[in-house]
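Note that one protein chain of the assembly has been removed; the remaining protein chains are unaltered in position.
The chains carry the letters A, B, C, D and E, assigned in the order they are written, with residues numbered from 1 in each.
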Amino acid sequence: MSRYGAMYGPDITFLGVDRCDLTDPETFRDADVVIVGAPFDGGTSHRPGTRFGPMAIRATDYLPADGSRPHMALRVDALRDLRVVDAGDVECFSGDIETSVRNIEEAVATVARAGAVPVVLGGDHTIALPDVTGVARHHGFGRVSVIHFDAHADTGDIEFGSLLGHGQPMRRLIESGAARGDRFLQIGLRGYWPGPDTLAWMAEQRMRSYEMSEIVSRGLDACLDEAFEIALDDCDAVFLSVDVDVVDPGMAPGTGTPEPGGFTARQLLDAVRRVCTELPVAGVDIVEVSPPYDHAEITAMLGNRVVLEALSGLAARRRGITWRPDRPLLEDR
Amino acid sequence: MSRYGAMYGPDITFLGVDRCDLTDPETFRDADVVIVGAPFDGGTSHRPGTRFGPMAIRATDYLPADGSRPHMALRVDALRDLRVVDAGDVECFSGDIETSVRNIEEAVATVARAGAVPVVLGGDHTIALPDVTGVARHHGFGRVSVIHFDAHADTGDIEFGSLLGHGQPMRRLIESGAARGDRFLQIGLRGYWPGPDTLAWMAEQRMRSYEMSEIVSRGLDACLDEAFEIALDDCDAVFLSVDVDVVDPGMAPGTGTPEPGGFTARQLLDAVRRVCTELPVAGVDIVEVSPPYDHAEITAMLGNRVVLEALSGLAARRRGITWRPDRPLLEDR
Amino acid sequence: MSRYGAMYGPDITFLGVDRCDLTDPETFRDADVVIVGAPFDGGTSHRPGTRFGPMAIRATDYLPADGSRPHMALRVDALRDLRVVDAGDVECFSGDIETSVRNIEEAVATVARAGAVPVVLGGDHTIALPDVTGVARHHGFGRVSVIHFDAHADTGDIEFGSLLGHGQPMRRLIESGAARGDRFLQIGLRGYWPGPDTLAWMAEQRMRSYEMSEIVSRGLDACLDEAFEIALDDCDAVFLSVDVDVVDPGMAPGTGTPEPGGFTARQLLDAVRRVCTELPVAGVDIVEVSPPYDHAEITAMLGNRVVLEALSGLAARRRGITWRPDRPLLEDR
Amino acid sequence: MSRYGAMYGPDITFLGVDRCDLTDPETFRDADVVIVGAPFDGGTSHRPGTRFGPMAIRATDYLPADGSRPHMALRVDALRDLRVVDAGDVECFSGDIETSVRNIEEAVATVARAGAVPVVLGGDHTIALPDVTGVARHHGFGRVSVIHFDAHADTGDIEFGSLLGHGQPMRRLIESGAARGDRFLQIGLRGYWPGPDTLAWMAEQRMRSYEMSEIVSRGLDACLDEAFEIALDDCDAVFLSVDVDVVDPGMAPGTGTPEPGGFTARQLLDAVRRVCTELPVAGVDIVEVSPPYDHAEITAMLGNRVVLEALSGLAARRRGITWRPDRPLLEDR
Amino acid sequence: MSRYGAMYGPDITFLGVDRCDLTDPETFRDADVVIVGAPFDGGTSHRPGTRFGPMAIRATDYLPADGSRPHMALRVDALRDLRVVDAGDVECFSGDIETSVRNIEEAVATVARAGAVPVVLGGDHTIALPDVTGVARHHGFGRVSVIHFDAHADTGDIEFGSLLGHGQPMRRLIESGAARGDRFLQIGLRGYWPGPDTLAWMAEQRMRSYEMSEIVSRGLDACLDEAFEIALDDCDAVFLSVDVDVVDPGMAPGTGTPEPGGFTARQLLDAVRRVCTELPVAGVDIVEVSPPYDHAEITAMLGNRVVLEALSGLAARRRGITWRPDRPLLEDR
Partner (left out) sequence: MSRYGAMYGPDITFLGVDRCDLTDPETFRDADVVIVGAPFDGGTSHRPGTRFGPMAIRATDYLPADGSRPHMALRVDALRDLRVVDAGDVECFSGDIETSVRNIEEAVATVARAGAVPVVLGGDHTIALPDVTGVARHHGFGRVSVIHFDAHADTGDIEFGSLLGHGQPMRRLIESGAARGDRFLQIGLRGYWPGPDTLAWMAEQRMRSYEMSEIVSRGLDACLDEAFEIALDDCDAVFLSVDVDVVDPGMAPGTGTPEPGGFTARQLLDAVRRVCTELPVAGVDIVEVSPPYDHAEITAMLGNRVVLEALSGLAARRRGITWRPDRPLLEDR
């Protein structure tokens, strides 16, 4: 293997799954899922630190790194029921956003072309641009709807003189045609950004953005039902992009642009599971976990669980499991 | 300007709004809102640190300090739609509670007399006494009802030999007649203080105190509906006093007397917005943010957002906006 | 007194209640409740630190350590309405799990024999084995149902070569007959442990385990209603075992094996109060509070409040108080 | 006993020594040393938190709170060789500096009159005023020289409108005559405060202030030799006042006004031991330990050790031990 | 003014000195010193966070932000004796190292051309390249020697595919001729980087690098004496570059690439003062202060003091003060 390995720290894999090398197709042939680290934080407009996100999401757990995680409720073991391999990190020099974005897109496209679902561990949200684009290069521009959990719309135009950055990826994706504005579902928005011009642009694109007051008012599940319907309309696949700051910073402090008033961790995990069991997910990223601002690794752990819920959902969907959350855990199934 | 400035650190203003000088009426003529810092923590019965609250609430944000905060859901930009100026801090030597209380009351009364809404950044809850009194001096003793979010009733009598302190302001206000007991609405109480005698005194005053079990049992919105009705009955204005410890300490650890079992941050922000859009608010304080006990500035950020939700609510009310939270964010309005 | 005292730090008691000495029956004659510290963390599979749990749970409060805690909502003062005494710590050398478990069981049994309710402050969850066994030695093996709040089932078999440890106590209890599998109510489970074999064993024992998705789906109170009914069926008493990690780690970070997606602190406190007001509780433990991983003492404070809610519930039940949470706090009762 | 006890937290004593009650002379008759807590932080010009200093200094240790501390090098056990008792805290409402200062002075004077050495645990440096004055009331104004370890001269005049505060005690002491300016030895000063006027005032008083550059240049022991000689000239006793911020904040972060470039912890402990073995110490205070800013309790532990080194020095001096630090620890003595 | 202001947070100046605008020469005409913020951390090979360095270095102090800092020992008030102004931050998008470096160089050159000493607040050490180059553009390539305090040589060649970064500036400076290798004085190196090839390159350049063992063995002052002599040989001016990680991470944890075994904070402050009093300093930078990794702001405070010692040294040198550190602070001068 000529595998690049880890940008920071020892070369570990997500909870101990097997390694693969993106330059060697044999190593991920038949993979269902390829984990890709994107340790980039050069696009953050405020606190950095997400470069250590991939390392933290891969390793933070109290259970052994043994490549097995039986999901208690779903009764799948995603790391075994699926073939999950970890490609290590893409080299992402945070001082060079253009090269980093290009490298990530190439890695993701390589995975998608191989028929596997890329699960990209960020990094800041800049990476959604190459993540979704890389997937769309395989599935077709405009054929992949986006389910986007976030406190922020990330539809800015130019920041600090740059078209690239963690506040702009969603605009770039719609502009390039990689994703359709009217199949862009944003869930969890709140706060004081962006301003009217950008909101007008978003409306023009016919984006569907669920602000937190709507979610509180109507209920998260009702909003998800509606969003899922839109996502499936005339699209072949779904990209799931999870910014951990969709959760309230009181529960997930380890992030760069914390906006109070968000989800509980429970809500996010339930929602991610629903997305991956109910929709044809073709790519996933989990971004904005920033270890320097974390405490007792709780945000890193949450990031790890977002990946596990996504993978478990994928596994349950593949195995055709229908799950009734209202039934007792231990009853016969 | 002979402006006092900041007691601690550089002389910054709330998110970059203009400065004013309370000794120079020209500087806040026509202001809708005047921010006043009350960096006092000499009245705390346990952990201090709220002296750094004003600085933290003013500055903690990932967005630029540019005097603009467009509220995504309400579609107002309170810092621009209203004329908001910042008077800096009142000198509050924490070792001298009497002088500090006197100085704060004078500053608040000056603002109220000028027809502006004082928004006081604490400091510990001692300051509710001068805050409400200062407003009542303008609007009339007994003419201002109080909406009080807090884990604690703050109706103690004497503590450590002092009539003043952060556990006693609500009693002093009712005793002096500045506020009426039967127009005192307390929301979020819980825990093991005060004891029966004080509760009996509170009942005698006909205070209406919503303990958390009632809120959980009946729903927060139902309790608010009821409270708002009482608040408007035979009163001309409302003072909103927000103790950040009404939120669960798990989500808002940066405070002095944390009592588990509280609101989520989301609940507080929603409630504050309701108060300021639905009621004639004449004064606001946000207290008990204690940076030394905070982590990753999440409580400071929450304090900042409480102010922004309050101001945005004031702006929406002034502009006669009717807002339907259950409608899509991006639909035409 | 030949009281052992505190293993770590000064010999303080729970919020200032009186001391007792388990070697001197006179000192706890007529006690309703005896607090016992079990500062043991040698059974943890991951982060240690719960040895400092008893000290933290006893002392963490902003109110004085004066042996009085009037419960605002229930209108009882458990520390005065009940005779509550504190036996100090059991010597628990964390390097010797067998001796520690034996010492704890003996202490708990001594309390139970004296007719008092032991309230054991952990320590890691290893101690549930001696805690429940000690109580069952008095009330009869199989006569005590167990209400177990936890993120984890703790029904493992052997870990690191040991039958004892914080992942195995519930299996040991059922195997020994101290507790019946079909009267074992687990509430709050989630995550990726244990695997299918252990779940199968649990099903065989006819345990009733409420995973978080069921709780979210059906509502916590509905689950508790059902669980309480089972608990009372052909059992004489209930043991309440609270692992603080049932609460989401975002709200209770000070613990050893944090699993995202849990209760809010409010939910736990409400549930504990219900258990102790509605069921004949004969023993309580609160475990897995790990101060080294805590922030601003919020988890320690939560542990303290779990004890206070339990004691207040016990007191209300003894005094025959019927409490309506939907009624105003200050109305006549 | 009508002992006041502890202002914050449980009523513990310094490492488990016996309690006394300052209102009951019997309880401290024959005491050599009386520990007094002064949990006051209302005089701080910046970060508060020293109100928790007494609690932290009393309890922070990894050894049991058993009233015994055999000093390995000096071969004394100060807590046993001397009669050391702990009077608990003086009530110090931080919002009322005048009453607090008066209460502390009275407590210290009571101890001094009884022939014991008061060891006062602060609290901010405001308390040096009542500490030294209380001792001087017994030994005579002007008869007690002061050895003052500190980064700051604390000779300010008026701050925030107050004559009292943690930046002014040394001026007040000299003005009142309690201490002589020319017997005031300051060791460890550095930084950018006070300005020329205050330095001129200090020179006029003939104070001897060792700035850090002089200490680095000449050596700490040479400076101490010189200072000790001055201290003994025409004075009967010495008061030792230790501000923990004399140590570099890199090694002692838990303090309110950290000034880089200070002592190592080792230097402070060696110096304190020298003072108490070589000089007739009549009173001690250790101030400015601020637990909210501490990490892993290292500054609290240092405060605890400053007290132990002082007490051990007192004990060695009483027992006439001559100690040669250059000799092997285990050789016969 | 069209001043850019602050990239992060409110637009404050170094301890309250006047603002200037680099696009308006009038605003810094006659300035002796211009403070420039370079909030760039895109060049770090490991932990980021230094983007918040300028903000932290400017503001972290317990004294008021009043534009005055009388140096107790030197008896100068650098912020008043010199004309010191603050240009705010250079826009440094951390994702674009090339533009950032260009912007910084231009800003520094502008200051140097105006005859003022630029004092650049980093930011990671990448900025030494534009800092020294900007100064050299005015004073002449090869005419400015460099005194470089650091744990690391920063003479790497290419890292993560980039010629620019915080490990390579010193090589780039020598390659470009901006600085001469044989007038490059490195002080405080230690550890396991770089390897033999780079050391050989450094030897070829005739750099003089003082590793910590040499400093311990010979004494810091002897090494400085020697270094100063080299620095003055056939050069006209000196650039002082201070990487805060030259101090031991135990005393200065808030940095990105901590290497144990360094200076004490005291040693650094004394050395910086010597450089600026004894040498013709034409430019200064202080880099690698990373607030996310700091505790209780001790490293930020140290960074602030490095600037103050440098400025005070400059002021003393300008005023021709000869200072004898071994003389008493308060004696007549």
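Here, a contact is a pair of C-beta atoms (placed from the backbone, for glycine too) under 8 Å apart; a residue touches a chain by one contact, two chains touch by 3 or more.
Note that this is a predicted model, so its numbers are computed, not measured.
Chemist: What shown chains does the left-out chain touch?
Modeler: Per the touch rule above, the missing chain touches A, C, D, E.
Chemist: Pick out which of C:11, C:41 or C:86 touches the chain that's been left out of the picture.
Modeler: In the complete complex, the chain left out is touched by residue C:41.
Chemist: Out of E:209, E:241, E:277 or E:304, which is the one that touches the chain we can't see?
Modeler: Of these options, the touching residue for the absent chain is E:209.
Chemist: If the hidden chain were put back, which of D:125, D:152 or D:305 would touch it?
Modeler: D:305
Chemist: Any idea which of D:47, D:69 or D:139 touches the chain not displayed?
Modeler: Of all options in D:47, D:69 or D:139, contact with the hidden chain holds for D:69.
Chemist: Of D:55, D:116 or D:251, which residue touches the hidden chain?
Modeler: Of the candidates D:55, D:116 or D:251, D:251 is in touch with the missing chain.
Chemist: Given that one chain is not shown, which residue among D:65, D:224 or D:265 touches it?
Modeler: D:265
Chemist: At which residues does chain A meet the chain that is not included here?
Modeler: 6, 9-13, 16, 58-59, 65
Chemist: I need the residue numbers on chain C that touch the omitted chain, in ascending order.
Modeler: 7-8, 41-44, 46-49, 51-52, 91, 93-97, 99-100, 126, 159-162, 164-165, 292-293
Chemist: Since one chain has been left out of the picture, which residues of chain E touch it in the full complex?
Modeler: These residues touch the chain not displayed: 45-47, 189-196, 199, 202-203, 207-214, 216-218, 248-251, 253-254, 256-262, 264, 293-295.
To be clear about the criterion, only the chains that are shown with their structure count from here on.
Chemist: In contact with chain A and with chain D at once: which chains are those? Just list them.
Modeler: The shared contacts of chain A and chain D, listed by label, come to B, C, E.
Chemist: Quick check: more C-beta contact pairs at C-D or at B-C?
Modeler: B-C
Chemist: Using CA atom averages as chain centres, what separation in Å is found between chain A and chain B?
Modeler: One centre to the other, that is 38 Å.
Chemist: Return the distance between the CA-based centres of chain A and chain E, expressed in whole Å.
Modeler: 40
Chemist: Counting only residues that touch at least two other chains, what does the list for chain B look like?
Modeler: Where chain B meets two or more other chains at a single residue, that happens at 46-47, 248, 250-251, 264, 293, 295.
Chemist: What pattern do the touching chains form: line, ring, star, complete or other?
Modeler: The chain contacts form none of line, ring, star or complete graph.
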